[in-house]
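Input: a single structure, listed below in structure tokens.
Of the protein chains in this complex, all but one are displayed in their positions.
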Amino acid sequence: MEFRVTGQKIDPAQLILAIGDTRVGACVTFEGRVRRQNEGRSVLSLDYEAFKPLAEKEGQRILEEARQKFGVLDAVCVHRTGSLKLGDLAVWIAITAEHRGAAFDACRYVIDEAKARVPIWKKEHYGDGSTEWINCATRGPGVSGPGPAG
Amino acid sequence: MEFRVTGQKIDPAQLILAIGDTRVGACVTFEGRVRRQNEGRSVLSLDYEAFKPLAEKEGQRILEEARQKFGVLDAVCVHRTGSLKLGDLAVWIAITAEHRGAAFDACRYVIDEAKARVPIWKKEHYGDGSTEWINCATRGPGVSGPGPAG
Amino acid sequence: MNKSVSVSYYAILREQRGLGTEEVPTMAVTASDLYEELRARHGFTLPASRVRVAVNDDFQPWGVAVEDGDRIAFLPPVAGG
Partner (left out) sequence: MNKSVSVSYYAILREQRGLGTEEVPTMAVTASDLYEELRARHGFTLPASRVRVAVNDDFQPWGVAVEDGDRIAFLPPVAGG
């Protein structure tokens, strides 16, 4: 079980070789890729920034939770930092288990928890030249802050 | 979208290259592998047999259903036939979508439906020399048939 | 009326029949009649309730009429994945 934060390109074909033995009946993987549109805005590229020691520590806790909750055999997650372009792999998760139910549930759990808890941040660069740190707006829809929209 | 039945080794690293464009934000894959134990019995190898034309037709219908139900961008499934040994890949599924929820749900849907509906059969070879066509028993627990156990 | 159909067997049915495909002359009206006829002849262990039938490469209900020249396949409970 390993949660790793890296500035290097993620190579799933290489990573998946290290996973699994003949107890494994199911392997579910998740790839998060940089897509060209987010909430209706045209995205050109992304920067990911991490607080690496705590990101890896918190990530490892999530993998351990997944192992205990779902009884999976192994769980690996690799998350990129740095500047990514469209189509690049931002995060890769692989879960092995005897049966598929546990592998699916654990994989979903790991990505949901990682997005909510791991100290990694994403800055989007848009086609109109503007940028935004995702989730960090202090005005506008969905934000309870001091803005006029409430 | 393609559902393919093949007697050749499945190579996910090669297959995944053909999938996806910059609309894709999430790719979920499922690998079903031959594991060394099934319902407490030690498994040595498996034979898969398919009614290929109908398997591919029914499989294609399942992928189309997944696309319509979950709004995914692409869906690919490859299923092996022939003799497989422990650790071999029996089935590989990849689903791409803008968002992860659709990709996870569709991937789970495709494997569940494929197992229930696609005319492919599995014969297990056990450590004690016996064999069994899975789901084809006409006696014993869980089978409503003419056997003495009911 | 006498008909001849091509019958294919898969998995446990193929093993119990000892072959994969054969030409079968039959007077069966429906696929169900044909399966019962062949089951009696070859001792298939699976009742029709646990078998599905395909005619000309697509699933059909058991009541489908058997026509001369049909390609009929008997499919045991599936177990892919």
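The letters A, B and C name the chains in turn, as written, and every chain counts its residues from 1.
The rule we apply is simple: a contact is a pair of C-beta atoms (placed from the backbone, for glycine too) under 8 Å apart; a residue touches a chain by one contact, two chains touch by 3 or more.
No experiment lies behind these values; they were computed from the predicted model shown.
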item: Among the chains presented, those that the missing one touches; value: A
item: Contact footprint on chain A, counting only the chain that is left out; value: 32, 48-51, 53-55, 57-58, 79, 90-91, 111, 114-123, 133-136, 138, 145-146
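FYI, only the chains that are shown with their structure count from here on.
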item: Identifier of the chain whose CA centre is least distant from the whole-structure CA centre; value: B
item: Taking each chain's C-alpha mean as its centre, the one farthest from chain C; value: A
item: Junction residues of chain C - those touching two or more other chains; value: none
